[in-house]
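Here the complex is missing a single protein chain, while all its other protein chains stay put.
Let's look at chain A:
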Amino acid sequence: MTATGTAGTDRARHGTASAGARAAATAYRYGLPALLVAMVAIFSILRPAFGTYANALIVLQSVSVVGVVALGVTVSMTTGGFDLSAGACVGAVVMVTALAMVRFNLTGGTAIVAGLLTGLLVAGVNVLLTVVARVPDLVATLGTMFLFQGLALILTGGQSVAAGMTVDGAPAPGRYTEGFAWLGGGSIGTVPVPVAVFALLALAVYVLLHRSRWGRALYAIGGNAEAARLAGIRVARYRALAYVVSGLCAAVAGIMLSARLGRGDVGAGDPYLLQSVAAALIGYAVLGANRPNAPGTVVGALFIGVMINGMTMLNAPYYAQTFVQGALLVGALVVSYTLTPGRRAAGPGR
């Protein structure tokens, strides 16, 4: 930033709305949804099997776990935080639920409670670090990420947890209950349970962020924390709330993933951090919101899901997918930050 070049005046320049600027603004608002539709169309033409209802459900089902994690990450970003521990939380919850049922022969309901408590524990550590100890969010949640990745390994001695595994020479007593497995593989009518959960949570997060006063407070903190405090918003509580929502979302995602896998795989949660962060960041640009937002995150998650599924159907090698995801994220970030109609880069209290 130069001494006098002001963001306010950048905005002012866009105010002239020359044809180019207007086109850029339109591209920014609708570009990603349009690209999503185009992608679906192209994949459907290249592989007619892609465009079927059955495949749509498959895509949605694979999107739901990422999407639920991403919704939580989105909430964590509204206050200016950033939950990097979400993926590790998913992994830990997979392990804990698997252990609960397989190793300790507990009921599915107990496993769910244990999973949710694990999510709250992750959130609690994040809150302690960021709100109480005032460690910067990125570093703090990075630390939490390592802690819980490690903890999941310690709990299981570095092994996957599956029915029939041997514990101290004897076979493990339990297995996944049917009710629990239903959360991953069952369906309500024709809608898979994870898809229904994703839809419900998306709606809930939408209402929280965009319709409720709590959401307004969260965004106020992200925009100018000092202004929020002086307006009577208890900043620490809301920052804690954001991490709690994020931890619970990751826990729900972990439960659904565990149910789908039917076992506790080491590192099962690992891919979910980057994918969910990508989904949330891509979502910034959707409809010109220019900030973390629930509909954007849903579009972002669908975007990633369609991409992965389509590539798989086109027989793209699995090892190329990470690269494609990276390219996608970079592209989305360019859209977010280059076409953005003038925005204050940073300010006090951000």
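Simple rule for what comes next: contacts are C-beta pairs under 8 Å (C-beta built on N, C-alpha and C of every residue); 3 or more make two chains touch, one makes a residue touch a chain; residues count from 1.
Assume contacts and distances are computed from a predicted model.
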Name under which UniProt lists the unshown chain, selected from "Simple sugar transport system ATP-binding protein", "Dihydroorotase", "Acetyl-CoA acetyltransferase" or "Cytochrome C556": "Simple sugar transport system ATP-binding protein"
Selected from A:T26, A:N105, A:Q159 or A:S212 as touching the chain missing from the view: A:S212
Listed residues A:I233, A:V252, A:A268 or A:L281, member touching the removed chain: A:I233
Interface with the unshown chain - residue positions in chain A: 1-9, 11-13, 15-16, 207, 211-214, 216-217, 219-220, 223-224, 226-234, 290-291, 343-344, 346-349
